[in-house]
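Yeah, one chain of the complex is gone here, protein chain that is, but the others are all in their spots.
So, subunit A:
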Amino acid sequence: MADYREIISAYKEVPGGIIEAYHAVQKEYSYIPEDAVVYAAQVFDIPEAKAYGVATFYSYLKVGPRGKNVIRICESAPCHIAGADKVVAALEKELGIKMGETTPDGKFTLEFAECVGQCQATPVITINSQPYGDVTADKIAAILTEYK
């Protein structure tokens, strides 16, 4: 795994590049380590509080550990009426964790999301940003085998 210091430093000269740097770190780690936020503050020459404020403002970014595969379930109105709650229940059952939690082996994290822009096929989940549409409870197991 590339060191977050290297990843962040590569954006040093990009005006306003801290968010791009966070994206790049998260792509590698699946989250932003706390130390990376502190480091970003140094690289971009801003107070730590501000670097932290930026990182936590955006829901797509996550400071602190999460699983290798991040599963997000859209709960916006179109997915909601299409049965997002049933998908949530199926995922929780299959993985043995609740929303917001990570499996003990560190492989999966379950999170809520607002609309991910795939509303032609509600309800929708994404796994590491890869969308899956028209998801039903009985499709879950098959989808997850790809990541196990």
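Criterion: a contact is a pair of C-beta atoms (placed from the backbone, for glycine too) under 8 Å apart; a residue touches a chain by one contact, two chains touch by 3 or more; residues count from 1.
Operating definition for what follows: contacts and distances are computed from a predicted model.
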{"item": "UniProt protein name of the chain not shown, from \"Quinol oxidase polypeptide I\", \"NADH dehydrogenase (Quinone)\", \"Elongation factor P\" or \"histidine kinase\"", "value": "\"NADH dehydrogenase (Quinone)\""}
{"item": "Touch with the omitted chain, as defined above, among A:44, A:108 or A:132", "value": "A:44"}
{"item": "Residue among A:25, A:54 or A:125 that touches the chain left out of view", "value": "A:54"}
{"item": "Options A:22, A:39 or A:108, residue touching the unrepresented chain", "value": "A:22"}
{"item": "Residue among A:2, A:77 or A:141 that touches the chain left out of view", "value": "A:77"}
{"item": "Hidden partner interface residues of subunit A, rising order", "value": "15-20, 22-23, 44, 53-54, 57-61, 75-78, 80-82, 113-122, 126, 129"}
